[in-house]
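The complex is shown incomplete by one protein chain, all other protein chains being positioned as in the whole.
Here the chain labels run A, B, C, D and E in written order, and each chain numbers its own residues starting at 1.
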Amino acid sequence: MRAQNRANNQIREAVIIPHYLDHMPGSVLIQLGKTKVICAVNIEDKVPPFLRNSNQGWLTAEYAMLPSSTPVRTQREYGVSRQGRSIEIQRLIGRSLRNAIDLSQCKERTIQIDCDVIQADGGTRTASITGAFVALSLALKAFQIPDSAIIRQIGSISVGIVKGEIMLDLDYNEDSGADADFNLVMDNNGEIIELQGTGEKKPFSSNELETVLSYGKKGIFELMELQKKALLAI
Amino acid sequence: MRAQNRANNQIREAVIIPHYLDHMPGSVLIQLGKTKVICAVNIEDKVPPFLRNSNQGWLTAEYAMLPSSTPVRTQREYGVSRQGRSIEIQRLIGRSLRNAIDLSQCKERTIQIDCDVIQADGGTRTASITGAFVALSLALKAFQIPDSAIIRQIGSISVGIVKGEIMLDLDYNEDSGADADFNLVMDNNGEIIELQGTGEKKPFSSNELETVLSYGKKGIFELMELQKKALLAI
Amino acid sequence: MRAQNRANNQIREAVIIPHYLDHMPGSVLIQLGKTKVICAVNIEDKVPPFLRNSNQGWLTAEYAMLPSSTPVRTQREYGVSRQGRSIEIQRLIGRSLRNAIDLSQCKERTIQIDCDVIQADGGTRTASITGAFVALSLALKAFQIPDSAIIRQIGSISVGIVKGEIMLDLDYNEDSGADADFNLVMDNNGEIIELQGTGEKKPFSSNELETVLSYGKKGIFELMELQKKALLAI
Amino acid sequence: MRAQNRANNQIREAVIIPHYLDHMPGSVLIQLGKTKVICAVNIEDKVPPFLRNSNQGWLTAEYAMLPSSTPVRTQREYGVSRQGRSIEIQRLIGRSLRNAIDLSQCKERTIQIDCDVIQADGGTRTASITGAFVALSLALKAFQIPDSAIIRQIGSISVGIVKGEIMLDLDYNEDSGADADFNLVMDNNGEIIELQGTGEKKPFSSNELETVLSYGKKGIFELMELQKKALLAI
Amino acid sequence: MRAQNRANNQIREAVIIPHYLDHMPGSVLIQLGKTKVICAVNIEDKVPPFLRNSNQGWLTAEYAMLPSSTPVRTQREYGVSRQGRSIEIQRLIGRSLRNAIDLSQCKERTIQIDCDVIQADGGTRTASITGAFVALSLALKAFQIPDSAIIRQIGSISVGIVKGEIMLDLDYNEDSGADADFNLVMDNNGEIIELQGTGEKKPFSSNELETVLSYGKKGIFELMELQKKALLAI
Partner (left out) sequence: MRAQNRANNQIREAVIIPHYLDHMPGSVLIQLGKTKVICAVNIEDKVPPFLRNSNQGWLTAEYAMLPSSTPVRTQREYGVSRQGRSIEIQRLIGRSLRNAIDLSQCKERTIQIDCDVIQADGGTRTASITGAFVALSLALKAFQIPDSAIIRQIGSISVGIVKGEIMLDLDYNEDSGADADFNLVMDNNGEIIELQGTGEKKPFSSNELETVLSYGKKGIFELMELQKKALLAI
């Protein structure tokens, strides 16, 4: 049995607080258990050189952890020591959110997503994606970009295999003991946008993968209800 | 008259929330008006090479702003582009807090202070110092370092001269129109630990400086009451 | 029909040349169609600080492209501009190969894998993994590390969905038109070590994923025959 | 008594040699005791992007120490290791000199100040400011920018509190034993442009601050006589 | 006697394979003994800012070693650690090739030379120059730049003094024992384009220099025959 009597296919307590910051057009604080991430979206009236005169927008994302967000303090990522992990994660966030939006409806603007982890307890990258979707929707609204620019709702969750058991939404403790772990991004039809599975300690089978996908879908659909509430709460 | 009918020698609404983070031995969220800073203190059992076998502790500080903390998004400070402003501020924070502590009572440990600005509306560096003092006290307690290691209570506030009027605790709007501005760090006897005055647009006189110091002292003494409450609230 | 009458589940012409370099204990040149990668393995008698006195080895990987390997010249990755893509890929290579080896049988040594792309035409990361497995085996032999240190044979291939058709081992042209693409690392039992699927332009379904996995397995098993030949050819 | 029978409110022997370099429109060598700084001013017909078409000039400063300028050799500041101290100092130099000049009379030009310490024996930042004022005036003359662009004469000096005694213009030995030290920039009316006071080892009182300001004013006024001579000497 | 009965004025077995890469307009693999270098030339329709509207081309070169090219693995040159040696070599390559070409016949194009060492056994910089001349000629032909743009054929070789004996085309073993070593670039008239002589362990005399030049000329003239064959082989 997991901590706090959580069932294997149950997500942690989840909260999405919209309009968390005063200065940004779109922002949320998303919490999954003890994991807390500020997702903020800023929109600027310019695009990178290769998109000028394309009448096409651009979306990019950054991800970082506060040094004090982790049990063992994390070094700030100045200079060349930028961790591969952060770069990998922010590429994933950007790729996923670009799947949710029709950038041709955004004019020549840059949509900048910032996901900053205030406290980390597993699942920070998937929480970032789920929160960023809400912050993005809020920012588009603030800039009066038409609703149709959002082409699909997306959400994300992690799944793991721990001692042979498949478990949804791992916290840090569970994650560090997992044989395999998965990050999953899906849309509201249950189609897969991104699937990353790593047999960190043990390879996994296609059968296991099937269960992973069904657990993940359940979790993501629950988070999507929270996303909708946060967007209505405005 | 200032926004929200604030008198010239009145600070903004101030809040200090202790134990804001789960993983760090000492942490607070400090708010002054819309300015919000997370101050966290981590303690490690090692010192830089030049202090080894000195039976002496070390204290160092870092300061950064979240990109989404400012009205115009701030670029992350990777690589060589580290802004001089942040470096200057974190040096000030470290210097000030080293004045509050007797490092010879801390054994060979490094006390790492992290001040991360979640939202900026003027006075982030002085709020960082005021908040960090509380986080530091909490962390020492958690590590059972004797009370006597805190040799004086310190607090900090900003003051400015705006169109000839001296004003306490400027918000961003006031600050950007100021002719001169001041950052002040004092101890609980009203003695000065750090005084930085800049005639950004106009030189100032010793007479003006006197009023600046008395306003500052009033503000810092009020913040010191909040510090005490936060420390008792444990 | 694909270029050169290739069937959808057919890999490109593949060659693995063992002992390609004179100075390294293990090395190959691997070619898949026009894609050419030098995989070299170097072994040093030291480990990173955190493994000292652990009687445990370490394995790490680096990946880079020659500037002249791509149709449009690629900038060298000096300094802070290190591309996220390369970092992501070398993390994948390292993770995959660590799955093939029992580092506790390697003493306190660092196994350094270098994958340098001489010519790129799609599938450079999966070719790197497939080639690196052979170079790794050669290097272990040269250092007389027991055969049992290799705990499983691994291979890797890419798969894509192009206009609704699932295709194995995409070349650059096919890849740039793909709706979704997959990188797959498997062991010789057909179990999955790493699975990365991205709906770059369109989400994909679990049904499609199933076919992707079966094509991938076929391709990887064929490459594993080549790996074995290269190892026998010594 | 101080070294060489210096009174507490007495500056060290000071020399300003104008036109020290052949290639720059304005330059001096300034010496205060053993401290030697080359201050050079270069003027270019361009401004940073944000000032284009503003009909406004720009002034910026850099400060560095030769490696051989200090008793213990100082590392060159390449790369990310740029010392916070140097950045802080060059920001102070730039801010101070911008107070001396009306940039709207300088057209769209960049005035670049370089202060390079040849030998350091305390007070290098204040010597830099005092010397840079002369170099700036020389450079404006060389570019036939009207005299009215200089809106006030500025000078700078350091003061310290050593074992309870207030002392003007500390050398390195005195400075390293000081309880508090101050850098002061004033104009020719004795108004304050910049005041930085740090109770490095002990807080200081407003009374002490008063004496510090009067000593500082005396020293700066003496240096201003030297500045005038150097400018007449042309 | 040297390894493999080589006479002192004899070069190692040399091979130049033209069109070694598919994507670049000009490329070769050059081998001198065990030394192997890929020389590639790319041409782009743009020049650096200072050459815009000059109707003049630009030529620049980069040189790097694969980490696995040397007996002791060479670290990749990311970030600030870029080795002085590589920079020195690529400056030499660029300078030498600019001597072979009339850039005013190349329009506003940038000719980018990349020399990447696959395997190093002495003489990599001179092999790079000799190979790059062929790759450059091939690339000009591919871009239909007139033959007259090549103003002279150039080639390069190393010479050394080992225990008093002058030896042509040192391999790594010979080079590491040499008292003095020389890199020589000549044109097809035997005139000198670049001469670098270093008395690494012992100064050398003008008499020795004379013999060095005559051995070098012999070697370069032999390599020039190979260059011609490679260019005819197209």
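Quick note on the criterion: a residue touches a chain if its C-beta (ideal position, glycine included) is under 8 Å from a C-beta of that chain, and two chains touch if they have at least 3 such contacts.
As the structure is a prediction and not an experimental result, all values here were calculated from the model.
**Student:** Using the document's definition of touch, tell me which of D:S69, D:T126 or D:N183 contacts the absent chain.
**Tutor:** The missing chain is touched by D:S69.
**Student:** Residue-wise, where is subunit D in contact with the chain that is not depicted?
**Tutor:** For subunit D, the residues touching the absent chain are 21-24, 27, 34, 38, 40, 42, 44, 62, 64, 66-71, 73, 76-80, 82, 112, 114, 116, 118-119, 121.
**Student:** List the residues of subunit E that touch the chain left out of this view.
**Tutor:** 79-80, 82, 84-85, 87-88, 90-91, 95, 99, 152, 186-187, 189, 191-200, 203-206, 209-210, 213
Keep in mind that, in the parts below, only the chains that are shown with their structure count from here on.
**Student:** Return the chain whose centre of C-alpha atoms lies at maximal distance from the corresponding centre of subunit B.
**Tutor:** With centres defined by C-alpha atoms, farthest from subunit B sits E.
**Student:** Hey, how far is the Cα centre of subunit B from the one of subunit D, in Å?
**Tutor:** Here the centre of subunit D sits 28 Å away from the centre of subunit B.
**Student:** Which positions in subunit D touch two or more other chains at once?
**Tutor:** 79-80
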